[in-house]
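Some chains have been omitted; the remaining ones sit where they do in the full complex.
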Amino acid sequence: MLGWMRDLFPLHRAQTGVGVRKTLRYLQHHLPLEVHEVASGTTVFDWTIPEEWHIRDAFIADSKGQRIVDYRQCNLHVASNSQPVCQKLSYAELEPHLHWLTEPPSLDTVPYRTMFFRQEWGFCVSQRMLDRLKTDPAEKFTVVIDATFSPGSLSYGEAILPGQSRETILLYAHCCHPSLANDNLSGIVVATMLGKQLVKRAKQQPLRRTYRIVFAPATIGAITWLAANQADLPQVYAGLILTLLGSSGPFIYKKSRRGATVIDRAIEVLWRELDNQGRTIPFAPWGYDERQFGAPGFDLPVGCLMRTTPSEFSEYHTSADNLEKIQAQTLQETLKTLQQLLTILESNDLPVNQSPFGEPRLGPRGLYRPYGADDSLGRFQEAVLWILNLADGDHDLLDICQQGQLPWKLVSLAAEALRQQGLIKSVD
Amino acid sequence: MLGWMRDLFPLHRAQTGVGVRKTLRYLQHHLPLEVHEVASGTTVFDWTIPEEWHIRDAFIADSKGQRIVDYRQCNLHVASNSQPVCQKLSYAELEPHLHWLTEPPSLDTVPYRTMFFRQEWGFCVSQRMLDRLKTDPAEKFTVVIDATFSPGSLSYGEAILPGQSRETILLYAHCCHPSLANDNLSGIVVATMLGKQLVKRAKQQPLRRTYRIVFAPATIGAITWLAANQADLPQVYAGLILTLLGSSGPFIYKKSRRGATVIDRAIEVLWRELDNQGRTIPFAPWGYDERQFGAPGFDLPVGCLMRTTPSEFSEYHTSADNLEKIQAQTLQETLKTLQQLLTILESNDLPVNQSPFGEPRLGPRGLYRPYGADDSLGRFQEAVLWILNLADGDHDLLDICQQGQLPWKLVSLAAEALRQQGLIKSVD
C-alpha cells in the first residue's frame, strides 16, 4: 500500500481534471473499477458540475526571471481551481492572493487551499518564500497561473462487487487532494486493498452482501454519486468514509447521523473486541462526506473511520502531510482492523427462532453441554441460548453479541450451527 | 413594578369579591385586560362558582371594647371566606377558631389562612395577641366578623394579544391572596409589565404567536378559565405560572407534567444561556396552578417559574411576606430573564429543510465561510449546518440548539438567514 501511495503522491488531484483521472486509472490495475464521467453543467441536486480545471504551470518570478514560487516544485503552491492570471504585481498587490501558515512547523511548510466554486486565484507559500517576496516593496513580480476552465466532466471511480444479497456495504474515499498523504491517499489505498482482497475471496466463495467501493472528490463527488444512485440508496446496509488512516494513533469512529445503525453497532462490537482501543465520537454535520450521506433527505447508515481527526492532526492540509508521516505497519494494522469489521458486517444477520416455544432440544442437535458437568455454562452454549432467546426479529446478531457480551466469533459460530440445525432463519 | 405593588398591597383580595375586582381594574391601566365575571352557581367541571364573600369589618374586642385583633389593621387577621359571626366568647370557646404560627419569626407575625369552600370562620393572630387573649380565662370577648355571602360572580382578568399564529403562549398569575407581596403581587406585576412591553412591541411589528395573560384566583380560577377556554386549549404552545418572583434567589422552574414540552426545553436552553444559574425541579401534582393545567384531561405544556419555593420561603403565607422583602432590582432581573425566555419562545420553530439531499450550496447564498481558511468552522456556520441537518420536521430549533450546544441568538440568526434563502420552511 505504501508503494501505491508513493506512485500516486506526485499527481495533482483536484475536484476535476487529469489528476483524479490518472489516479483512478492507476487503481484500475488493482480493482474492477469503473470510471464514471459526469458532464460539466449536469445538475446534481442543488449543485451543478463545474467546468474542468486544467493547470499547466504557475509561478511567481522576480524581475530577474528567477522563480521564487514554482508550481513545478510542489503542486500545493497554486490554490486548487485558481483562475488563470498573468500579471506584473508588487508585493502589496500580490499579498491578498497569498496564503501562508501563521504558525508553521518549519520555514518551508506550505498550506493547501482550494478556490473551488470561487472566482479567485491564489498562491500558497512557505515562510521562507514570504520573506523573499516581502524584501523589496518596489519589486514587480511576474505572476503566472497558466490554467484553463473548459467543459468536460467530473470523474469518479466505483467498483461494485455483487453479493448474494443486494444489501450493500459502502466504502468511500475522497480523491480530490493533491500531494497530501494521510488526507487522503491513506484512505484510497486501504479501500483499494480491501476491495482487492474481497475480489479474491469472492472467487472462492460468493460474497453474501454487495460491496461498493467509491473514489470521488469530496462534497461535489459524494453528492454526484448520491444523485446517480438514488434508487439504490435504500440498499445501503452500512457504510464508512475512510480517511486519515496512515498515521499511528487509536482508531476514531465518527457516528452516523442516527447513531445506532448497523455500522454504529458493528463498531461498538469491534471496539470491545479490540479491548476498547477504539474511540467513538458523535455525529456532527461537518467534517468529511458523512455529512452528505447523513443529510436529512438521505440519512444513511454511514460513519467515518480515522486514526486522527483534522483538528488533532497538526499536519492537516499542509505540505507536512507527506509520505514521511505514513508507516507501512500502521497501514497494515488499519487494514487488519477493517478486515475484522467487514467480517462482522458480512456475517451480521437478523435471525428468527423457528422453534420459539420454550427451549428446543439441544442435545440431539449436538448443541448441548451436559448440565451440571461444570459450574459455568460453556460460552458457546451461552451464545446458542442468547441467540435463541433474542431471535425474535427485533434483534440482529450485533444486538445479541452486545446483550450477551460475547465475542463475535462465538456468536457467529453459534448462529451458523443454529442455522444448520434449522433452529433459526435469517430475515433478509 | 414596585410602585404597582405598593398600590395593590393593601387591597383585600380573596377568591371572589371586591379586592380582586379592584386589582383587575388597576391592571387595566397598563394592559388591555378584559374582566370576566362568571356567575355564582355556574358549574365549572367538578366545581361550582360559590357566592361572593364581602367583608366590612372583623375584630376581637375585650370587655372594655378594646380591639385586640382588628381587621382594619391587617386584612390577614380574618381567615378568607370566613362565615359571619357575632358572639361573646371566652378564650376557651374562641381558641378552636384561632390560627397562629407555632414558630413565628417575630411576636407580631400573623399567618394567612383561608376557609374557602368550608363552612367555618377563623381569626389569624400573632403571638403577642394570643398572649393577651389568654391572660384572663374568665374574660368574655366580643367576636365579630361582619361578612356576607351573596350571589355574585367570580372575576378573572385576561389580556389577549393576538399574533400571526394562533399558537398561544400563556402567562398566568394567581390574584386571590390579600396583603401578601411575593405570593403573588410579584407574579402579577411581572406578568403585567411583560404584557405591557409586548403590546408596545406589537405596534412596531406583529407578534408571531398569540399571548394570553391571565390573572385569576388559584384553583377555582384556573379551573374556570380552563372550562371557559376548552376549545382553545390545543393552541397552548407553552405556558408559565408566575409566582414568588420578587425575592432574590436563583430561578427555579418546575416542569410541566410531560416534562419535555416546548416550555421545558426552552427553559433548558435558557438555563444554559444563564450559565446554569437556574434550577429545574420535577413536576408534582401540588403547588400552584400547574397542577390544574397538568391534570390528565388537559396535560398542557405549562410549568411554573419561581425564585424560591413555598417550602424554602420562610415568610410563605404570613404577614412577613410584605413589601420589605421585595427588591426593585430583583423584579428587574426577573423581567429581563422572562424577556429572554419570551424571545426564545417567540422565535422557536419547526424547520423543514427544502434542499435535504446533501448539503445545499452555501457559498452563492452567502452562508459559506471559505473552507480551510481557519482551523475551526465559525460558530455561525455550525448553526447553519446543524439546522440544515436536523430540519427534518422532528426537531425544533430548541432541540437543534441543545444538540449543537449553540447560543440561541446564533441559532435564531442562522434560521432567519436560511429562511430568507428559502433553504428551510417552518411547519406551523
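Order of writing sets the chain letters: A and B. Residues in each chain are counted from 1.
Assume contacts are C-beta pairs under 8 Å (C-beta built on N, C-alpha and C of every residue); 3 or more make two chains touch, one makes a residue touch a chain.
In this text the structure is predicted, and so the values were computed from the model without any measurement.
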{"item": "Homo-oligomer size of the whole complex, from 2 visible chains", "value": "3"}
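Note that in this section only the chains that are shown with their structure count from here on.
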{"item": "Chain A and chain B, separation of their C-alpha mean positions in angstrom", "value": "55"}
{"item": "Touching residues (chain side chain B, partner chain A) in the complex", "value": "353, 355-361, 363, 370-373, 375-377, 381-382, 385-386, 388-392"}
{"item": "Contacting residues of chain A [partner chain B, same complex]", "value": "45-47, 111-114, 117-118, 219, 222-223, 226-227, 257, 284-286, 291-292, 294-299, 311, 317"}
